[in-house]
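For this view, one protein chain was removed and the others were kept in their places.
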Amino acid sequence: MLLELLQISPLLIVTFVGLLTMLVGAFAPAGSFKGWLGYLTGFGFLAALVAIWWLWDRTPVAFESPWLSNALRFDAFGLALMAVIAVGGLLTTLTAIHYLPAQRSDHAEYYSLVSFSVLGMMCLVTANDLLTLFIALEVMSIAVYILAGFKRQSPYAIEAAMKYFILGSFASALLLLGIAFVWGVTGAITLPDIARVFAFGNVEEGLGLEGVAHLGMVLILGAFAFKIAAAPFHMWTPDVYEGAPASVSGLMAVAVKTAAFGALARVLLTCFGDDQFREGAASWETLVAILAVVSMFGGNLMALAQKNLKRVLAYSAIAHTGYILIALLAAPAVADGTLTLNALGAGLVFYLLAYTLANAAAFGVAAAIGANDNEDASDPSYSGLAYRHPALAVVLTISVLSLLGIPVTAGFIGKLTIFSEVLQSPTGDYLWLVILAVINSIISAYYYLRIIVVAFMKPEVQPVETVTSRPLGWSLGLAAALTVILGLIPSSTLEVAHEAGRSLVHSTTPGLIGAAPVDKAALPSSAAAPRPVEAETALKDAAQEVARP
Amino acid sequence: MFEQIFFWLLSGGAIVTAAMVVLPPTGRNPLYAALALVVSFFFMAGIYALLLAHLMAVLQVMVYAGAIMVLFMFVIMLLNLREDELGTERRTFAKLLGGVAMVWVGLKVALVASAVDNLPAADATTPAMASFGTVEGVGDMLFRQFLFPFELTSILLLIAVIGAVVLAKRTL
Amino acid sequence: MPRELFATDLLPWIIVLPLLGAVFNGLFGARLSKRTVTAVAIGAVVGSFALSVAAVWRLIELHDTTPNPALVSNVWNWLTSGVLTVDVSFLLDPLSAVMLLVVTGVGSLIHLFSVGYMHADKAYWRYFCYLNLFMFSMLLLILGKNLLVLFVGWEGVGVCSYLLIGFWYTDMDKAIAGKKAFIVNRIGDFAVLLAIFILLFYSRGTLDFGQLATTVGPNGALQDTGTITLVCLLLFAGATGKSAQIPLYVWLPDAMAGPTPVSALIHAATMVTAGVYLMARMNFMFVLAPDAMTVIATVGALTALFAATIALVQNDIKKVLAYSTVSQIGFMVLAVGVGAFTAAIFHLMTHAFFKACLFLGSGSVIHAMHHEQDIRHMGGLRKKLPVTAVTFFVSCLAIAGVPFLSGFFSKDEILFRVFTNAYTDAAPLTVLFFIGLLAALCTAFYMFRLYYLTFEGEYRGDHHTWDHAHEERVMNIPLIVLAVLAALGGLLGVPEGLGFGVFPNVLEEWLHGVFDTVGTRYTLSTDHALEYTLMTISVVVALAGMFTARHLYKRPADRLPAAPTGAFWHRLLTNKWYVDEAYHFLFVRPFMALAGFTHRVLDVKLIDGVFVRGSAKTVGFIGDALRRVQNGDVQAYVTALVVGVALLLFML
Amino acid sequence: MEALAPTLATPGGGIALLTILVVTPLLGALLLAFIPGDQKTAHRGVSAAISGLVFFLSLPLLTGFDATEPGFQWVEAVPWISALGADWRLGVDGISLWIILLTTFLTPLILIGSTSAITERVREFCINMLILESAMIGTLVATDLLLFYLFWELMLIPMYLLIGIWGGKNRLYATVKFFIYTVVGSLLMLVGVIYLRLQAGSFDYADILAIELTATEQMWLFGAFALAFAIKVPLFPFHTWLPDAHTEAPTAGSVILAGVLLKMGTYGFLRFALPLFPVAMGEFSPLILILSVVGIVYGALVAFAQQDIKKLVAYSSVSHLGFVMLGIVALNQTAVEGAILQMINHGISTGALFLLVGIIYERRHTRLIAHYGGLAAITPVFTTLFLIVTLSSIGLPTTNGFIGEFMILSGTFAEGLPVVRELGLGSWPKLVVLMTVLATTGVVLGAVYMLTMFRKVFFGPVTHEANLEVKDMNGRELLVLAPLILLIFFIGLFPNFFLSKMHASVAALIDRTEPIVEQVRDRERLERRGMAADAAPDIRVAPRRAVADAQAR
Partner (left out) sequence: MPSVPLSWYLIVALILFVIGAIGVFTRRNALVVLMSVEIMLNAVNLVFIAFARYRGDMTGHVVTFFVIAVAAAEAAVGLALVLGVFRHRKSVNVDEMNAMRY
């Protein structure tokens, strides 16, 4: 029991910090500075990071008791994304510490809500059954709805929260319907079980039940497409990013998206990753590719004429959803015996990290210019930033270049990894997709450059006043520095990302099991090297016993 | 036969009352809509019972029709919107498009989903089904298999509490 | 043999001395006294002349033993890449020796003259810097052992000419004239470059004259007459630029914008003959291309006549001389065209003498007249400028072809050769003889018209100028020397028919080795009777022109014949056959229009406007249109979500 | 990965000279960041000193260069991003040597030359310039494709800021246009780079040289690479960013742009497009040939129509770079060497022109030709230098411009001539001859526009009062220009000093590429004659192993 508590320590730490801040904050005098709770929250995330680091060598973590092992799966992928989320949470929390007082919204609840939403995200990326997934999603979402409207005296913030909430609830209902269908036809709620059912043809052929499962898959995909802001499910993004406080927009842009992507990847690759499932319908790869293309073009094109930093970043976030969706298709082959398994590449995790760093920095700058209750992040509010605050301008530039994918930034390595992995993908020839992505990068250059133009090359319209704050500086410095460092020496991080990706093994060989830890015994030994067909039947038989108790 | 009659009655009632929530004239006034919704929830509870989900039927009435709808009523009363403040509904192309798309989605899903009839139905008379839908059966699963989500839900409700306070309290 | 070494090592110094002078004056001249500048500049050129004499002396010694002696100096390997190998190397052979002496000799004299002519100019140092630089380039051109070194000089003289024509750059017309000269020359250079490229290929990367001769020789790589003709025509096209032949002569009259000594040196004596020199240098190739030779001869003859007709009616003293120069070079080109290379070089030399003298004389006049150049405002200047008048008169006699002066020998040699020389298998171009004769008639007429209007009769200008008109001693010396040369220079090439064994044809003998290939292709007449007949005709023609002019123009001012201003032919000639206008209309205006069109329409509108900015605008427009969908209405957003799901389902 | 054992054994006695060259300016930039922003003199001094130091550090490249070695020298290989198969691989060969030296040579001059032009945000300016220098050197010495790409893109940012911050009135438009234009090419190239990486298994240049690509692959990859390079060159019709960028850039930007950045395009062609995709080169060379010659004539024509001196020089760059491309596409020892030399020449001459235009701009704050006139009388020294540079730019013999153009044109001509006479129906040779003739008209046109501009600016009477006050060049400006002027003549007189270092590498490049290109052309010729395509000989796609090995060393 104690071991298991240690094993889920990242979750516990975050929960504990959330509760602590809530309780302590309740006793703090009204109107006093609550930033120290932010430090506390930050330390919480640091501690969580340490815990994740400790757990890293123990992946996949073997939970003994059934209630945990069904609900959660701590594999390299989940841990890596938890780490990314924690980093995102840390960076955005640090920006909030002095930003919130400047926005006259310095309440203790902010930090507990951040902690709880991060808890939701962490559960989301490690959720092993669809129910936990749903609850985790709701924990994250509802906390973020509230955070979006946290500056409640601002009509913009409240309006943003309201919009986000209505759309979010709608998407939740869709997700739930999808879950209902998937569970209904498979009778399984945990991801490995669902995968097994699909893999071994337990959804009887000819009965049309696969169709229902496909429906479920599409509904789940649609709901997640909303969360990751893929076009045309993206409509909320610009308004909400613009209206919400900058630190919250940052959290939404980095951590929420990371979590949603993690869950989506896990669901798609584990449950629906098997070729058996793909029969009789367009594969989710096609749908994802289409979403990617639409998101890239939609985000980038709509961003062109934007004159507000937060809004530009929102559209850029939509476009990036497109790039990251491509990473879902990047599944290089991993040879395993005579069978070839496909695992997710390093691209997704690495790109999410790079994206987290860049956006945390960019929204950090957006927060920095939010002094004196200034909510506006439109051009005049940071025009000529470089004259008075060169460091902020440099950070903004680095983050923007990283988003654009210019070398010596993490964003470049991320794009490079995604593109090269997706070109090796065995599930299809995605050269066209890569070329479209590149064309989109070109389009995006225009509005990213505009940000640099405004910050560096335009004169000051009004004196740019910024939130001067040491934690903000740490956050920005850390994000920018990591962006450059990861751009220069990404090797070890890439290795980690690789390992994370590899833990999401799925198969393009019919009948091979999906996400469950690959059971070496069940696999035909390479020495015997039976024919694939035989191996298949043998496997099917073996697994059917497992699937049907 | 008995089951079918109840099915038609309950589901017909649920659909009609649900439509009353959404469609004018009742849909224009939140108070009427809320009342229709409560009725709809009751019909739903009936369907749950028909499906041997007794505990859920009870919870539906208690939590939904009771707690949640009371909350709605509070807010409606609090705001005390008068008829003229409600204004008129706008007819936009988006709404039309959305309606058509949603109906299409519904039809498509229904069409595909009717394949579920091919699933073998569980026999309710077996001893394994004895505790089906009871507090005991559901509770057993809830606290054994789904303990973690259950714990997580506690955080969720806590968040909702904090949220309601943060967003709605007059002064913080 | 230390003496031979001495002479060989001399060659680069002949070239470098003027360069050093130019660099020295260019860098420090502005801060030095005029005296120092003069000393350096003159010293450089005279030193170069002295070294030239020494070198040629050595060559003469060698000539006794070998028919075609040569002093060679390889200075460094300039360019090696792939098969291409070009050395910076110099060659002094009989041909270049003639040119060398003419250039350094006449050059020295003109430098001397310039001291007087330019003494009042602020940019005195700059002038001498340019002039020395010109000498350097010209010597490079003459002494280059391969086509590329020659080309370096070729372009170099073009630049110096550009600089010197536009020497008084504050006058925009002069600056424009300089630019025009350079650009017209460049058009010719373009052809030369193409010729070089073709030759380079066949010669396997070398441009050495000797190697090129081998290339087109019996066992050489280039045997195709078509290609050889092409090369020759291209080289000739270059020559028409530099040597001001039809169709590229237009720059030379404008070039008179430069200081008069410059006109004398560059635009009469030396640079403009470079084209002739080039063709003489490449004679081994030209003799293989009869078609090209016909073209060359025809162009030369036509140019001679054409320019002479224009000169008939010009009133600017320098313009007359300029057209005269074009005409005379036409004679040289004509000579080349009929294979009479020796005659061409001979005329080149004599022309250098008398035309330099004439130009310097005109310079003296202009200097005296305070830069008045219109001969209608002159007259009777003999009284004020006696030395100038005498030397001018002698040179006029020489150019007109009055017997036993230099022009007589050289021009008659050419006309004789034109009449008789025949390419091995083709008819002689006799008809060109008559054109040449007509040109000679015109020459005699306009030269004496010029002389009489300027120096005889009554003064027609303002009296203040008249009172101050005088000669400078330093300017007289070159005039006298050149007049003597103009008178006696012809003795170097006394034809066999007139020499009677007493006067050998020195030049013929001297150059024989260089042009030895000519004899293999051309039948050269030695018919003395015919020669005497032609000579008589041309003398009669010359005297006729001369006396007509005397009759018309040696009169008091009020009795001068009025110019037939209204007459068609007069208008045609005063306007130089409207060639400049035609060129302007045919080439310059279309070029400017094309450039304007390319810039305004193709570049700005089409490529940048439609393609570049157009595509950006299109993308931006789409983006803006899409953005409008995002109308802030959350229910529309829900709709989009639903439509998205519907689409995904549809795609399934 | 055994091959990746850090080998620092270089002719320089075990010193990682190239890394030092790349890193020193960066360290300098870092150093500058710590000097307070208001100490402008210190910034200028330190940055000039650092770039000067880099120049001296780069000299051993020249002295230690083994001219007989066709492959890379001063090779360094250290593992870098092993997860992606990219390594820190540097090397210099005869193709890149002089461009590197040009870079290290120009940068200090520019920094000194900008003292009076850049008076605001001096620190940022100097940092920018040093980063730019580092990126440029990096691009030239990288022998790992990813590293190359990294530096290639890195060049963009400082240049972007340079134009955008210190540029003229219309700078924002110009700088964004510059950036996006360049990015269009380079991102598509990135796809090509990735594709090659997947084929070769690493980004190592030697590995990539060794892979066998099918003709179709070559076509696509060539398209991706060539577009990036063509935009950078810029090859007609991808040139329209250049006039804007040049016009709006500060002098330093213009000089760097003309001097080095444009060369990256032509260098890219030589380093990558040619040796990697010879078949595609064979197919595309007629097109590139035509485009480069159109560029020559077109650039000249448009230059003639310009009112703005800088724009005129910019279009002249289009014309000059056309010559370089012509030489490259001719694939002939003389022409390619001429092209490389012409890159240097253009860097020096056009760089000097921009410096000179900058000097006059500082005094009069106008670049319109019509605002000048008669300067010769007021600023004789300036006029003289301008004249020399102008003459170099129009290719006067004894100056560098002539050598380059002559080599390119004669080499190209020789490429087409033999076959034209002997076969009489080869389309390629005919095209080459025709195009060379057209290109040679560029020599005339160059004179036309340059001298027209020169006349208008310097000759004639002084028409604007303000010009009377213009001061002649000061000592610092002379110091900056003197080395350039000397080089103009030095290259013009002793080109062998430069060419001798190129021979081996260029020969290796041609050995590798030309036979295949020839085969493609032969096949086309046969097809044109109506022979069945299958009768045509197969194209040997496999590169020569020996050359690859040589390059790998």
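We just call them A, B, C and D in the order they show up, numbering each chain from 1.
Definition applied: a residue touches a chain if its C-beta (ideal position, glycine included) is under 8 Å from a C-beta of that chain, and two chains touch if they have at least 3 such contacts.
From a predicted model like this one, the values you see are computed outputs, not experimental measurements.
Enquirer: For the full complex, can you list every visible chain touched by the one that's not shown?
Expert: A, B, C
Enquirer: May I ask which residue of A:96, A:179 or A:293 touches the chain that does not appear here?
Expert: Going through A:96, A:179 or A:293 one by one, A:179 is the residue touching the chain not shown.
Enquirer: Touching the absent chain in the whole complex: find that residue among A:102, A:121, A:161 or A:263.
Expert: Answer from the full complex: A:161 touches the omitted chain.
Enquirer: Please pick, from C:165, C:196 or C:642, the residue that touches the omitted chain in the full complex.
Expert: Considering all chains, including the one not shown, the answer is C:642.
Enquirer: What residues on chain C make contact with the chain left out of this view?
Expert: The list for chain C reads 627-628, 630-636, 638-639, 642.
Enquirer: Name, in rising order, the residues on chain B that touch the hidden chain in the full complex.
Expert: 1, 3-4, 7, 11, 14-15, 18-19, 21-22, 27-28, 30, 33-34, 37, 40-41, 44, 47-48, 51-53, 55-56, 59-60, 63-64, 67-68, 71-72, 75-76, 78-79, 81, 85-87, 89-90, 94-95, 98-99, 102-103, 105-106, 109-110, 113-117, 119, 121-124, 126, 128-129, 132-133, 137-138, 141-142, 145-146, 149-150, 153, 156-157, 159-161, 163-164, 166-168
Enquirer: Extract the touching residues of chain A with respect to the undisplayed chain.
Expert: On the chain A side, contact with the omitted chain comes from 131, 134-135, 138, 142, 145-146, 149, 152, 155-156, 158-163, 165-166, 169-170, 172-173, 176-177, 179-181, 183-184, 187, 189, 238-239, 242-243, 311.
Everything below uses one rule, namely that only the chains that are shown with their structure count from here on.
Enquirer: Distance-wise, how many Å sit between the C-alpha centres of chain A and chain D, to the nearest whole number?
Expert: 43
Enquirer: Could you tell me the distance, in whole angstrom, between the mean C-alpha positions of chain B and chain C?
Expert: 103
Enquirer: Give the residues of chain B touching no fewer than two other chains, as numbers and ranges.
Expert: Within chain B, the residues that touch at least two other chains are 109.
Enquirer: Where in chain D do residues touch at least two different other chains?
Expert: 180
Enquirer: So in the complex, the part of chain A that touches chain B is made up of which residues?
Expert: Where chain A meets chain B, its residues are 15, 18, 22, 30, 66-68, 70-72, 107, 109, 112-113, 116-117, 119-120, 123, 131-132, 135-136, 138-139, 142-143, 145-146, 149-150, 152, 158, 161, 181, 184-185, 204, 207-209, 211-212, 214-215.
Enquirer: Show me the residue ranges of chain A that touch chain D in the complex, using the header's touch definition.
Expert: These residues of chain A touch chain D: 346, 386, 390, 401, 405-408, 412-413, 415-417, 419-420, 423-424, 431, 434-435, 438, 441-442, 445-446, 449-450, 452-453, 456-458, 489-491, 494-495, 498.
Enquirer: So in the complex, the part of chain D that touches chain A is made up of which residues?
Expert: Residues of chain D touching chain A: 80-84, 124, 146, 149-154, 156-157, 160-161, 164-165, 171-172, 175-176, 179-180, 183-184, 187-188, 190-191, 194-195, 197-198.
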